[in-house]
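All protein chains but one are shown in place.
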């Protein structure tokens, strides 16, 4: 598991797994699209707008997952002085931002038919919007702070502080009574969703994950290289 | 009092200078010489511990300067290469702020003579921003007298000054040294100031 | 080309200088000398019509300069006593902005040799704010080459420069004059530049 | 003539480099507006009806804020580092510099904000059909604000007491204009005629601006 914290090892391992990951992501994505458009039923309430779910929910999960891993790596980097954590954070933040954006856009598109507006100020939506802004700030910091050594630490601290937002995103639907769907799929007990919708959802989630992973590998590699060549 | 040993400084991973040695004892004047960009200002800032050196050590009164920083600061006046007076305030305000913040022990008449020798006495109520380049520079020197410290660290003190003022500075330097002070300064000119050590960067 | 007649300037009702006369023809160099605060910079700005004189007139190519202002501006490069490069941008950005805004007709290789002679070729991607004092000053001189105008009006061009750079400037001055250009500059130093006229303020 | 146009283009190239050294700066600007909207919402509470009532006010305050924020940058930096003189020596009269700078303020400070209005309207629950009114009146008044900003910040350069007052007067001037334009949005019937009045004010201010700012610039450089 050393490749998760060591740049050289990381390069080595990902050279092997990059191609499989890429192929897998394409396959899964195709399969997921097939399932979500043709092989799953309309919802009896929502009609075919329910298909937005197959984009919305995976992207939402991945947005959260990405941030969670970034938090982990920040702890590794700050507490255990593992510089790979900084590399990871720099490389992965834009991916998380994109997932969050997809989540927001698909959610809004879903919200118009379901709730009658694009946007409401309920706790879930607001906290996701803040998550997006946090991602953006992380990116801006990476782009505009001059001194790299300082910048990475500042960003890592910022990620840690910002992680307070994660449980708010996750549990806001349970804590406050909101418009947004409470946890139906990701409940610890039995999920209250029809398996015919569950399958495409799971496939799409893995497809998103693989795509994210592939891009992350590429970005981390370039980040490693750029640090080697341009020391500032 | 100050001993600099094997000092090297890097900036953005580029070596600025390497293995600089110098020592400054009371009554001495050290001049730094070198081309533009050779690192004179950087060296001065390193001695002031504003920049951390990548190698080498600096001693103050025999102890590591790092450990003894505020005692060092109590004994040193630094004048940077750019003026640091507050341009929006008048000359008088600037002097007031300095003499108060530095808890100066010079009295008014001393200050007045200093102002007169620097030929700034007519500008007291003028905004610093409207002074001429040399006048601003001379105003900066007033800090030497107000702070009244032993070690002077001056970055290009002679530039933009006219002949008279350079002579005045020269005189001031000599007086300061004869009273046991010590000076380290950088300059591109050679105004005939007697120096004890010349460091080439 | 420039004739200054009986020029007097007041600032805040205080006389700065009186009855200055000078004339600058092509191929000539005029130096302004004087103590700090004697009004050298003020005179240069008056010639540029940034400050209005209280008495006296300035002629450009035989006509009143006031009436012929933009033609004059088309032929003159002014470098002030403080640097005017944008410190937040890189050297390259500054050069780009200048060469574009001045509609420069010099080509890339000329620019590169100029950069090389000024020893700035390694700093292209560095922020101007992080250059040393002399380097910033030298960067400013690049404008002389980029603008490529006939009359140079320079305020203390020699300060803060090292020996080599001063020689370089001297050489540049001579070249410019031999090509029919003319220069008026102020300086406290005397670097052995051959001048046709010396104006004492 | 073409040379002059090219000069103007590169004037804006310079402003662009200075104001937004890249896409991310524009984005930061826009994000800033959204975060401000967030803050409003948080402090007012998430009630839909209240929000749509105060929405327009929020947008206006933000517009005002952004122009106040940028006032300081208007001429100050270029004045202090001598670039104003260089531009002038480069063939731009002071009045013309004022026009260019005003436009550049409008372009680089106000426009990013105008662009984010449609999204802001969604967030603030402002009715869709109002958006077009909003953008029109905002566009015009933000231009007025740019002009007034130019005048007041050039007055500021002189740093003398009586002018200090002047720039405050300009600030105060913008109040009726803002109040006027806030009112416009709620009177849809007479929208067109009211917009015309606003446009008239714009023309007046735009005509005064090069003259007034140019003079102030000249005087302040003279006394620098």
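Letters A, B, C and D name the chains as they come in the text, with residue numbers starting at 1 for each one.
Following the convention adopted for this analysis, a residue touches a chain if its C-beta (ideal position, glycine included) is under 8 Å from a C-beta of that chain, and two chains touch if they have at least 3 such contacts.
Only a predicted model underlies this, so the values are computations on that prediction, with no experimental measurement involved.
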Residue among A:134, A:169, A:203 or A:216 that touches the chain left out of view: A:134
Residues from chain D at the interface with the omitted partner, ascending: 21, 24-25, 28-29, 31-32, 35-36, 38-40, 42-45, 50, 53-54, 56-57, 60-61, 64-65, 68-69, 71-72, 156, 164, 167-168, 171-172, 174-175, 178-179, 182-183, 185-186
Positions on chain B where the hidden chain makes contact: 11, 48, 50-52, 70, 73-74, 76-78, 80, 82-84, 86-89, 93, 96-97, 100-103
Absent-chain interface as seen on chain A, which is shown: 130, 133-134, 137, 140-141, 143-147, 150-151, 154, 158, 161-162
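Everything below uses one rule, namely that only the chains that are shown with their structure count from here on.
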Which of C-D and A-D has more C-beta pairs touching across its chains: C-D
Chain centre separation (chain B, chain C; CA means) in Å: 29
Centre distance in Å when chain A and chain C are each reduced to the mean of their C-alpha atoms: 58
Junction residues of chain C - those touching two or more other chains: 82
Sequence positions of chain A contacting 2 or more other chains: none
